[in-house]
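Note that this complex is displayed minus one protein chain, with the remaining chains in position.
Each chain carries a letter (A, B and C) given by its place in the written order, and its residues are counted from 1.
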Amino acid sequence: MKREKATTLYIGPQHPGITGNMMVRLKVEGDTIVGARTEVGYLHRAFEKLVERRNWVQSFTMMCRFCVPEPDPVEESYARAVEMLDNIEIPERAKWIRVLVLELARISSLLLWHAGQGHSLGLYTMGQWSVGDRNYILDLFEDLTGARIYHMFIWPGGVRRDFPKGFEDKVLKTMDYLEKRLEDYDNLLFENSIFQKRTQGVGYVNPEKVIEHGVVGPVLRGSGIKSDIRIDDPYEVYDKLKFEVPTQTGSDIWARALVRRVEIRQSIRIIRQVIEKIPKGDVYTKVPNPQKWKIARGDAFARTESVRGEVGMYVASDGGAKPRRVHFRGAAYVHAVTLLEEVLIGQNIADVSAIMNSLGTCPPEIER
Amino acid sequence: MESLLMNILGAVTTFLLAFAVGMTYGGLRRKIVARVQNRYGPPFYQNFIDAFKLYSKSTAIHHGAMHFLGPAFIMVSSVVSLMFIPVLTNNQWFPNLNFQGDLIFLIYIMVFGPLGMALGAGQTGNPNSAIGVTRGLSQMVGFEIPWVMALIALMVQYKTTSITGLLDIQVQSGHWFMFENPFAFSAAILASLGMFRYSPFDIVGAPTELASGPMSENGGKFLFVMMSSGSVFAFVKLTLIVDLFMGGASNLIILVIKTFLLYMIPVTYGIVSPRYRTEQSITYFWGWPLFFGLIAIIYAVFF
Amino acid sequence: METLLEKIKDRVNANFDLKDYKIYTDLKRVDLFFNKEHIPSVLLYLKEQMGFRHLMHMSVVDWIEEGEFEIIFFLWAPKEKVKIFVKTRIDRDNPVMENMDNIWPQLNTYEREFKEMYGIEFPGLVAPEEFILESWSGPPPMRRDFETDKYAKDNFATRPGREDAQDVRETIAKRSGEDIPDFAKKYSR
Partner (left out) sequence: MYNDKNKQKIVDIIKNAARKHSLWVLAYGTGCGAIEVPATMTSRYDAERLGVRGAATPRQADVLLITGYLTVKTLKRVIRVYEQMQDPKYVIGFGSCTINGGMYFDSYNTINQLDLYLPVDVYISGCMPRPEAVLEGFGKLQELIGKGIANGAQQYKENLDFYRENQKKVIKNWDFQDYNW
């Protein structure tokens, strides 16, 4: 077999199968990958440099742009880190609204994952359905925050505004609709024998390696370890909510898909609980005038569970009106370069896109 | 002399008909797929617009002679196979070149197109094209075997290797071969799923894997030729199955109904299926389709 | 909780030369300060002996006034559910830090980034030269003395008429010949 000369195959940056704008350079023998190298940096906007020139509240508009498919956990991390630094206590209702927003963001991101996973394996109908249904979640966001994608809603001191009139009913209606649609998704994707054949045993990651590389979220849960920041290190009001953390032991694409299949249902469950239990009250604490807001020297690290794993925000202050350092820990940062290169070796080139989707590779949060 | 002119005119008419029907079917497929996906979808004539636009694009980039000939080979293969297929039964407007043994010739000429494309794609130097071609040829090994077996079964059963002959037997007896030898029909239909290259057998041009494979270096007029020959070829395949198994068609309406129903099989299967991997696809064809093919031959020999 | 954090601190202190520490009880967080040469052994000890298996993050802060880079490792113990921030300082003019990607393979990515963004040298780091930037010739961009706005102004042209953050509605109205409605004039800057 060694006679075959390895071909270099570029997946990306312009390639329909790549998630976002990055590149994987593959060495291919026949259909098998013998070497892989990730190249990132196509989306580097230097956010962490730019916040040095912006004050605490101005920086907050940058946060949602760190990760495009799921901006809210990043906002949440930043807001919580700043609150830790300045010892701001936020009202109880704001915490519940934050949980609602985070879970809605999870659902929207999971629907996008359904689309990506289906699309990467050639099941375009799945993508069309779930991206279409995602519009209903975005409608809720639009109602609540005024924007479809970049909400800038969770900010230091609480959330920007209270529910609009009749919002709770709309949320519940959307959840009912979504649950009905999830049955269709089951029929189309999870009970599809070809999908099962394409995913079972593909993209296997050794669980030991998952821990070593610091990869968390569905990848870790798909390899049999129960870990979720919402339970391990609860923030906001997650300790008052009931939900399950699914685990699977296959550690392949199929296991991760099953984990995510349950997760979207758990998010719906959480949203129902939030609507039921949410208390009345204010939604934000008054923060100082943004132009004059100075925060005492110190640092804080806040992390939030997103669909792709934990996202964290390290914020250091030097006592001034602008952050000294804001460093974002993307969920994909730890695996998209080192782990992906190892996982791809020995796989079929047909599965590259599916593996990247399954791991949750998200280039904007790698490069920031 | 006059009859030669008529024949040429008829051949052109046949080609235009095949082109129009193939393109319209492609457009209808897009519409149907869109409706399943909860969309409005493009108009059914969208494919004609696309084809004309592709034709009007400039083609300044080329990779040598073979690259030019690749699409031409596919077109030749489609058109030549079209010429051997009786579009309608007993109609002088659609003459065809028939001789004893044309079915065997057809088996060969239908493979000619993909081989030509392989030559053309090889010269572009694009690794995606090369891998796509390799996949296409391996997949062809998969579906050609049951397909050929189904045809052999018919040839053995009715002792003729002429398409017209097979068609005449059906017309005279009034029995369609899809009921006479259902195993051969099943094998042929399952094999034709692969020939159409829709999901789950779209492994050749799989966009998320190979960025449209052998087509990735072909734009503009190249793509126009490929697209139109693909449409013609779709018509060829549908009509051939109709001729061989469903008793042909005595007028155009019946032809359209029969071919459209046949066409819906790969289309509906494709809407809800992800893509197979290459080896999975071959395994698929060497499973039930091959089994049906074997049974068909046994049935043809002993009954 | 407090006793647990104290215990962790004491156990580390018993084995290593702890420079300083800080305990935040409500955040379940211990900050440990070390000299730079102790860091690899401390990290290995924390990971292998004390169950801090998960490296959440690694970060660098540029304290330009003090002439130092602060390097921080964020560790998490899944069992005890405690965070440890291991901090150290290195010289800003001659930034060298031990390469530790054999402890956690993910550190390879971080180190590549910091090498590029801060110019910190990690001897023995196996990685291609470029990570995010491409043929970058200026100073490492994340250092505080690099001025990004000046660089942007020098290299990237700005569309004329938009140099400041002034209201552009009047300009647009003049260009297109439309009148600004009265209610909108009220909000003009």
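By our rule, contacts are C-beta pairs under 8 Å (C-beta built on N, C-alpha and C of every residue); 3 or more make two chains touch, one makes a residue touch a chain.
Note that the structure is a prediction, hence the values are computed from the model and not measured.
Visitor: Missing chain touches which shown chains?
Guide: Among the chains that are shown, those touched by the missing chain are A, B, C.
Visitor: Taking the entire complex into account, which one of A:150, A:204 or A:293 touches the absent chain?
Guide: Once the missing chain is taken into account, the touching residue is A:150.
Visitor: Give the residue, chosen from B:37, B:138 or B:268, that touches the chain omitted from the document.
Guide: The single option touching the absent chain is B:37.
Visitor: One chain is left out of this view; which of A:49, A:80, A:230 or A:256 touches it in the full complex?
Guide: Considering the complete complex, A:49 is the one touching the chain left out.
Visitor: Could you pull out which residues of chain A are in touch with the chain that's been left out?
Guide: 13-16, 20-21, 41-46, 49-50, 53, 61-62, 65, 68-69, 112, 115, 127-129, 131-132, 134-135, 138, 148-150, 364
Visitor: Footprint of the hidden chain on chain B, which residues?
Guide: 30, 34, 37-43, 46, 49-50, 52-53, 56-61, 207, 211-212, 215-220, 223
Visitor: Could you please point out the chain C residues that touch the chain left off the display?
Guide: 133-138, 141, 146, 148-149, 151-153, 155-159, 162
The rule we apply is simple: only the chains that are shown with their structure count from here on.
Visitor: Can you give the whole-Å distance between the Cα centres of chain A and chain C?
Guide: So the centroids are 21 Å from each other.
Visitor: Based only on mean CA positions, could you tell me how far chain A sits from chain B in angstrom?
Guide: A distance of 44 Å separates the two centres.
Visitor: Whole-Å distance, chain B centre to chain C centre, using C-alpha means?
Guide: Comparing mean C-alpha positions, chain C is 59 Å from chain B.
Visitor: Spell out the part of chain A that touches chain C in their complex, as residue ranges.
Guide: 37, 40-41, 44, 46, 48-50, 52-53, 84, 211-216, 227, 232-233, 299-301, 303, 310, 312, 314, 316, 318, 324-325, 327, 329, 333-335, 337-339, 367
Visitor: Which of the residues in chain C end up touching chain A in this complex?
Guide: Touch residues, chain C against chain A: 27-29, 53-57, 59-63, 72, 74, 76, 78, 81, 83, 85, 104-106, 108-109, 112, 128, 130-134, 141-142, 144, 146, 148-149.
Visitor: For the complex, give me every residue of chain B touching chain A.
Guide: 33, 36-39, 127-128, 130-131, 134-135, 199-200, 202-203, 206-211, 271-278, 280
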